[in-house]
Structure formats: structure tokens, C-alpha cells
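Note that one protein chain is taken out, while the other chains of the complex remain in position.
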Amino acid sequence: MIDSYGFFESPTLALLPFYPLISFLLLIVFAKRLSWLQVSFLSIGAIAISALSSLVMLYQLQTQELQIITVKLWSWFSVGHAEVNISFYLDALSSVMIMVVSGIGLLIHIYAAFYMKTDENFSRFMAYMNLFIVAMLILVLADNLVLLYLGWEGVGLCSFLLIGFWYQEKANVLAARKAFIVTRIGDTAMAIGLLMLFNTLGVFNIVDVNQTAQNSWQAGNDSAYWIALLLLGGAVGKSAQLPLQTWLPDAMAGPTPVSALIHAATMVTAGVYLIARMNGIFLLAPEVMQYVAWLGAFTLLLAGIAALVQTDIKRVLAYSTMSQIGYMMLALGAGAWSAGVFHLMTHAFFKALLFLTAGSVILALHHQQNLFKMGGLFKKLPIETALFFIGLICLLALPGTSGFFSKEAIITELWSSPTAGAGLWWCAIIGALLTSIYSCRLFFLAFLGQSRKEVHNTDGIGDELSRLRFPLIILALLSLFGGLISLDLSSVFITNTSIIEHSKEPRWLHPVAIITPFIGIVFSWFYFKRYRQNTGIPIVESQTALVQFCRNGLGFDSLFDLFIVRPYCWLAKVNRRDIVDQVIMLNAWYISLWNDVLSTMQNGKLRWYAAALGLGVVCFAAALLGGNG
Amino acid sequence: MNAIPLEHVLIFASILFSIGFIGVIVRKNTLFMLMSLEVMLNSVGVAFIGAGSAWQQADGQVMFILILTLAASEVAVGLALLIQMHRRFKSLNIDKLNRMRG
Partner (left out) sequence: MNSIMSSGINIELFFYLAAVMAIIASIKVISAHNTVHALLYLVLSLLAVAVCFYLMGAPFAAGLEVIVYAGAIVVLFVFAVMMFGLGTDETLNAPQIRGLSIWTGPILLATALLVELIYIISHSGLQKQLSIDVVDAKQVGILLYGPYLLAVEIASFLLLAGLLAGYHYAKPEEQGGHL
């Protein structure tokens, strides 16, 4: 089956995203009538089939010489000459994405089935998780921009539903709302960008867009600049980069599997995917690529600083995610496309591992998330400690781990890149330093030192924790050895316009990059000595003004509150009676005025009627006179 | 001989008509309304007579006689109705007769 482009068509691909959709529908309809076992089987089974299909597709892709598979399901609508279809496009980039999404998704679903077992809305939870996988798969498989936007909105919706899953708590709902609104700003920018793209190029199909852009525009083109900027806006919103990063820490209000799946592994990487997919446009706008790189760098540093002073274990991991995505953006901005995507994959592995292990810890401590109330878990939860340790060394990019390979891949491209440079290289190094420092702090506070909280170690918890370990162990193996997976993305990314010269770099670049995490570890070993030692002195969190400022995300929330939220609320209060409505009501007022006049005139009094007669005569005579005179 | 210009007569009739008209509208007492109506009819008569004498024809006076007849019968009926109104409503206020409103 060959389609019009000469690509192979595959029915497996066509059905890939829809297994979880079926499961979602069934779970929503039969929500309370199914048992835990049935719900779990249904939801996990659907994801498993999708994951299996992804493997099949991967194999099929290898056999194609063009490395591209497409399938058209049906025709959606057409605008002028442009056709928008529901069709999927699989190349090396999307195959990586679908493997990550469905594979990590599967592991997280298994974890979640045990984690959320006692929740009374379990089937609703699994239904939403499935829906999320559907939306994400559609996003990465979409062959045209409209379908991509559909997936984009779908993941935003699921994020909202899942963050506010425990909606009885007002704080959760507010966090969900905040996430939705902030990403909405990005979505609007992206929509405008897509429409501008259509306006100038006349096609929606991504392959066509990239080709037409390459053919019609020169580098530095004005439209390319603006479109790339708007698409960047969308990516920034979804991936929680500066300046739209404020929603991610608050999104930790959702259950831990949600944080792992959506806010670590998959949804927040959608922005990275978008930029990678639209690389044709971005290559034509080098200034925007510089912006991407600098935004990534600033987010990297900002998040690292904020992570240094957090008290909640999940918030540390949230800022860490923000920081690592900053790395990916940095890579893309520097033109190291493959490196960025590779880091996306490895990050998914170890961040999911970290989040899920943190979930186990939280569960074991009866939903205690404050780091300063943990400690000494090394003895009570040894396996979890080991898993967390594995995740952290991948995060630190110590040699041999997957994180090492991906992070080094990024850092080596920075120095000589035309859109990045030495400054960004140093930002990346400092970022790595910060990463190691906050990771060590996290580890020491939570797992070493004296235990400030009793671990409730009845058999129930022990059994539960052991069931949760199975997916965690697989994730740990992936994190350690995933770096050996070689990704060949050269078919996707055109590199003829940005070949990075490595020959003119200083010799000490590479060694410095490798040593940096170790410097951080040594520093933390001595600086955070009291955290890791079992002294009798109680540890309290620092409350100085600077620390508070950093803890609150470096004041961005207050900034937005002051400049955007407050004026808007004031304006809404001023316009309480809605000026536009009043203007329209003028019409009604006018008519009711005439109603009053006429009904007063019909009062049954003879004198009024006589006067009306006289008035009529006067008007008539005036008309006659006016006509003749 | 040209005695009184026709325009002047007609102007005079118009003034009387207006005065009668004001009286009809302003006064609430039905009796006064009838009197004002008489003034108006009278003014019409002035106009006819003036026209007749201007064109030297007797038709003007004939019309005046007919108007006179009309006025007489109208006053008769009107006063009778006035008496009925007085019996029923115990007042001559014409604003009390407003059941034809709406």
C-alpha cells in the first residue's frame, strides 16, 4: 500500500492511538460498575497493545528505505486547496516519541493501578490517563498542523482533569485552572502561528510546510521569524519554560503518577517535539533559534536556583524537570536536534523513575511530602533508596548512565554552534553544577541523616510497595542502560544548513563537562554535612527573605499577579455592568420609551384625542406647505 | 366697493377657531367644552359669510343657515347627554369618561 507520496501505508499505525480511546470510553461509561481488576486490565491492556503496535511500527520503519510510514484514516475538511485529513505520519522522530509515550505510559499505568487502588474514583482516573495517552499519540503522529493542534489541546485538557483530580480540595482546582490558563496563552500564540503559516504557505501538511518553506524563503525571512516566534510561544507554554513556567510547580497538586507521566515524561516534552518537528521553519529564522537557546539557558538556571531551596519533594523534582527541559531547548536552539531528542528520551526514563519512587516514599510516609520531615529512609526503605539513587545519578549525568550520554551530546554541540556559543556553554555547565547540588541536597535530606518521621511499616505497606517496584525496576534498568540505544535521526533533521564545526574548540571543554557533577557532589558533601549525618540537632528549613524569594519561583508568580491578574480583576470589577451590554440595551430603552409615550396617549380622555386630532391637522398642513412652498 | 379684504375675514375666522380649539382641549368641564365647540362653529360661519360676500353670492349665507341648524341640534343633544352624565357620575368632569382607554 503506497500513498500519493510514495510512502508505505500501514493499518497497524492507523489503529495505534485508538486502543486507549476505546478503553477510555468504556471506563467512562461503566465507571462504577467495574471492579479494580477489570479497570486495571482494560486500561493497562489498551496501553500494552499500543506499546506493542509501536514496537511493530518500529520494526516496519527499519524495513522502509525512506524511513517514513503514513496512513490516512479519513478526510476531515478542506480549506481552499489545502486538505486536512486525519492521517498519521511516522518517521524516526515520531517513532522515538511513540515508544517513549506508550512504553513509559505503560509502566506508569501499571504503577498507577497499584498506587491509586484505594481511591474511590479509580476508574475515572485510569480513563483520564488513557485519554491522555490517546491525545499525546495523536499529537506526535499527526501529519498536519491542525491534527497536531487537536492533540495539543487534548493533552492540555487531560492535564487539567488530572491535576484537579481530587477536586474536593480547592487548592487542586486552582492549580489545574492556573495550568490551563497559562498554557492557554501559549496555545493562542501557537494557533496564531499556525494560521500565519497557512496564510503564507497555503498548506497544513507538515511535510509540505517544511518543504515549501525551504523552497520559498531565505534564511532570515520576516514571516519565518514571526511564525517561529509564535510557535516558540506555544512550546514555551506547554513545556513550562520562561516566562510561562509558573504552572508546573503548582501542578504537583495532582497524584504522583500524573506528575510522572504528564509533567515529567510526556506532555511537557510536547513543546520540544513541536520545535523539532518544525525544524524547517526554525532553521530559516536563526534569531529565533538564539532565543530558544537563551530561554532554555535562563530557565535552566532559574529552575536550578529554585530547586535548591524547596521543601516539598515533588516540587524539587518539578523544578528539576523544568531545568532539564531547558537543556532540551538549549540543544534545539543550538541546532543539536538529535541530541535534544535523545535527552528527551533519557530524561523520560529517569524522571519517571524519580517521580514514581518519590510516590512510593510518600505513600510509605502516609502522604508526607515535606523534606524536612523525612530523613533516614535509607534503613527503612532500602530498595526505594537504591532506585532513587539510580535516578539521581542519571540526572547528574555521571559517566556510564544514559543521562551522561544525552547531556554530553548536548554540551558538546554548544560551543561551536552558530546560534549558541561559549556563553551558553558556560550556562550549561553552571546548570549541571546546580543540578548536582540540589540533587545531593534532596538525597541527603530525604534518605540520609536522622529519621524525623516514623515509617509506618506494617505488612500492608510493605506488600503495596513491593508491587509498585516492578515498573520502577524496569525504569531503573532503562535509565542505566538506555544510553546505549542509538538513535538515528539523521533522516529527519536536515543538517546541511547547520553543520557544527568541532575542530576549533579548546581542548579542555570535554573534561570540564565531565568533572562538573563531581565538583557539585564534593561541594554538597561538605556543605550539607548536617543533613546527611545522624546528629541529634533538628533541622529546620531556612526562612530568610532571599530563600523565600527563590522558593516562590523567583518571584514570577508575584510579578504576574501584580501586572496581569490584579489589573484584569480591577477591570472586570469596573465593568461589572458591562458597557457593551448597556450600549445594546439603549435599543431596548428607546423602544420602551416609545411604549410609555404611546400608552400614555391612549388614556381614554377625550381632550387628549382632540388634541391628537389637532396635532395631526397641523402636521398634515405643514407637510402640504412644505411640499408646495 | 372693496370694503373688507377677504384675507382679513379669514384670519379673523382662524383666530376664533384657534381660541375655540384651545378651549376644547383645556377645559375639563363638559359644558365649557360645548361652549368652546360653539365658538368654533361660529368661526366657521364667519368664514362662509366672508366668502359669500366676497364672491357676491348667496351661497355663503345658505351654508351659514345650515351650520346654524346643525349647531342647534348638536347643542340640544349635547345638553341632554350632559344631563345624563350629571345624573350618573355626579360631576361634569369629562376625564371621568375614560373607559375607552388602552
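Read from first to last, the chains carry the letters A and B; within each, the first residue is number 1.
The working rule: a contact is a pair of C-beta atoms (placed from the backbone, for glycine too) under 8 Å apart; a residue touches a chain by one contact, two chains touch by 3 or more.
Quick caveat, the model's predicted, so the values are computed rather than measured.
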What chains on display are touched by the one that is not shown?
A, B
Since one chain has been left out of the picture, which residues of chain B touch it in the full complex?
1-12, 14-23, 25-29, 31-32, 34-36, 38-39, 42, 45-46, 49-50, 52-62, 64-66, 68-77, 79-84, 86-87, 91-93
Where chain A meets the chain that is not shown, the residues are 611, 614-615, 617-618, 621-622, 625
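Just so we're on the same page, only the chains that are shown with their structure count from here on.
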Starting from the mean Cα coordinates of chain A and chain B, work out the distance between those two points in Å.
92
In the complex, chain A residues that touch chain B:
602-607, 610-611, 614
Touching residues (chain side chain B, partner chain A) in the complex
21, 24-26, 28, 33, 94-95, 97-102
